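Just one protein chain is left out here, and the rest sit where they should.
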Amino acid sequence: MSSVYFDHNSTTALKTEVLEAMLPFMASQHGNATSRHSFGRTARAAVEHAREQVANAVGAYANQIVFTGSGTESNNFAVRGICSNLDKGQILTSAIEHPCVSRPALAIQTSVMQAKSIHVDSNCNINLAHLQKLLLTPTSLVSAMLVNNETGVIQDITKVAEIAREHKAYVHTDAVQALGKIPVDFFALGVHAMTVSSHKIGGPLGAGALVLDKRIDIQPLLYGGGQEKGLRSGTENVAAIVGFGAACDLATKNLSAFDVHTANLRDHLEIGLAKLNAVIFGYNGFRIANTSFFAFKNVEGETLVTALDKAGFAVASGSACSSDSTEPSHVLLAMGVPEDLARGAVRVSFGLSNTVQEVEHFLLALKQQLTRLRNLTAVAA
Amino acid sequence: MANMNQTDRPPIYLDYSATTPVDIRVAKKMIPYLTEHYGNPASRSHPYGWTAEKAVENAREEVAKLVNADPREIVWTSGATESNNLAIKGAANFYASTKGKHIITIATEHKAVIDAVRELERQGFTATYLEPEPDGLVDLAKFKAAIQPDTVLASVMLVNNEIGVIQDIEAIGNICREAGVIFHVDAAQATGKVKIDLASLPVDLMSFSAHKTYGPKGIGALYVCRKPRIRIEAQMHGGGHERGMRSGTLATHQIVGMGEAFRIAREEMASENERIRMLRDRLLAGLKDIEETYVNGDLSHRIPHNLNISFNYVEGESLIMAVKGIAVSSGSACTSASLEPSYVLRALGRSDELAHSSIRFSIGRFTTVADVDYTVELMKSKIDKLRELSPLWEMFKDGIDISKVQWAAH
Partner (left out) sequence: MAYSDKVLDHYENPRNVGSLDKNDPNVGTGMVGAPACGDVMKLMIKVNDHGIIEDAKFKTYGCGSAIASSSLVTEWLKGKTVDEAYSIKNSAIAEELALPPVKIHCSVLAEDAIKAAVADIKAKQSAKATA
């Protein structure tokens, strides 16, 4: 594939060092980590080493890490697992959550446990006053993401957790888009549960984790052989877990390089975008460095993404998970962006492998495609 | 005489029922999807996503082909544990209001099935855990008798993980169809070992795993029958992947691996099973000379890969310790962290002692004749040594009936 990859918030290429760490566990070291013979013990030791690596990357202890199959599973596990041990109290999720947080909340809601949405402002920041107001009703769980996948806006989760705890609610944060991009410290955030995922940080697909405050009572999603101290049954995906661990080490090591490098790329991009009169979403929010989410008035996002793809640039029109649907981004609607502008949204998300030259080429291609598309629309009108 | 020095070589792997190595052909097919074609298959806007999606759909076809199903009937999961949980909780919850809240399963099922049913019991369902016959097989009349007017679901495994016996799924399925009971089958231990024809089998839901069939860990599938159409309530919500039945980003490389593993299984299972049967028979012939050994489970309705034997008057943990030269399991790997005797063997009516002294040998694609011969010699010498140490063996040799001895509890 010759196209330039600007879709790192969707998934990332596996890092060579990560693949090297994984390969033995795809071949000769094939043991089941629960087996007691030497194959099993080697697999177990590798899983426990990876647990240390993940713990180090998120500022937690190894015994707080529960490995799962994905970020989606971790989020479902957190929302369902925490709420199913409580018989009442509403579930609050922010309006910009990924569906794998908001949907399970809706799925388990009952007459005494209603799912409600916390408003955000036009900069994609959680409206803390609205949260305070909602918390006047007894609440079991507040779930708010650390970094939004579309706009890249970073939430003040420490503050959210502080407010929620004052009202005796549990707090979960989806930190999938934060890991590897900003420092993530479980204890400093003050949450009870936190989701992280491997494939967004150069690790393989197929591994995620839920970081847990050991004092909370959580019900498993999967029952069976009792792996992960009974919290997540199922044979450990040793190779993916090892890859996740290795990717965490690299992410920590590259954290500042990632920030400096992608911030530079984004500055280049957004100076260019301003010249083309783009609307940049969340621009006044506090954003991670690699993400730019923007639209042009009267240009349909899906059409622009397809045109850019033909020109050799892989970008996203919304979050990949919901890109089956043609609905405008729920994140933008929650920020109060008008529906027609929201339909124009395009997301660029950089990685360490991208270059300034690629950005310059992208801006040229973008300008050409915009002119072409506007001419077409003008002709049609 | 084989070399009995255990330290100068890696142990011989005879634990293929716990997990299998990834076939090198599978690994080669997977790696490009880790490094080069790393797109998210749900990304519709660029070729990275399309390539991944195409690979996922090819793999779905391969999985469907092995079991003669329609690709649209295959839902990806993270493994057989998730498939079993999704099938059992998903179908029971969906049909509870129309069919009822009683579930039938077998006492020798995998923990993932038993514990999913127990979770439903906590939610207000009732359950029957049917005891199999001493040979491990389900008695059809007893199964039929267990069905109640409010039975919503039955779950029976095709191949048992500990003793390898094969249940008569067709007959059990027909009983379920007649009674209007949803029928789930855990086939994690069956793929590539027994022929599965879902176009003709009366099965509504079937669980699969990749890592028991030379594919990677962390990926599995659930067959959800379209004719008659079976509905399940999703257990994991999110982006609405897999037609809403199972959300979560798909791990393309693992799916590709499962597809390739199942393709190889389809093409090679006939000849492979013959070779494995020859090895198992050779192993059995070698071990049955040892006095006081008991094969657990029926030998004729059984996959050729499995041999589960109890060595009387030898304690299981010390036996495992003695046979470090081979990697085998005592009881299922998933529960071997505990010191409890195998619940499967207990359900067959085996005494605690015999259950404690059982070893599961599971043979696979890379097992050789030399491996089997080494194993026989190793077992013979170690059993001799441990029996030399065993006061129970001494009593047995003196003609004392150990079951009649009054043991002081401690």
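In order of appearance the chains are A and B, and numbering begins at 1 in each one.
What we mean here is this: a contact is a pair of C-beta atoms (placed from the backbone, for glycine too) under 8 Å apart; a residue touches a chain by one contact, two chains touch by 3 or more.
These numbers were taken from a predicted model, which means no experiment stands behind them.
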Across the complex, visible chains touched by the hidden chain are B
Contact with the hidden chain, among B:Thr35, B:Asn174 or B:Ser318, goes to B:Ser318
Missing-chain contact among A:His8, A:Arg36, A:Arg51 or A:His119 belongs to A:Arg36
Absent-chain interface residues of subunit B come out as 313-318, 321, 339, 341, 351-353, 356, 388-394, 402, 407-410
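Operating definition for what follows: only the chains that are shown with their structure count from here on.
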So, in whole Å, the Cα centroid of subunit A is separated from that of subunit B by 35
Subunit B residues touching subunit A in their complex are 10-11, 13, 15, 18-22, 24, 27, 30-31, 34-40, 42-49, 51, 78-82, 84-85, 110-113, 115-116, 118-119, 209, 211, 216-219, 234-241, 247-254, 320, 324, 326-329, 332-337
Subunit A residues touching subunit B in their complex are 1, 3, 5, 7, 10-14, 16, 19, 22, 26-28, 30-32, 34-40, 69-73, 75-76, 98-100, 103-104, 106-107, 199, 204-207, 221-227, 233-240, 302, 305-306, 309, 313-317, 319-324
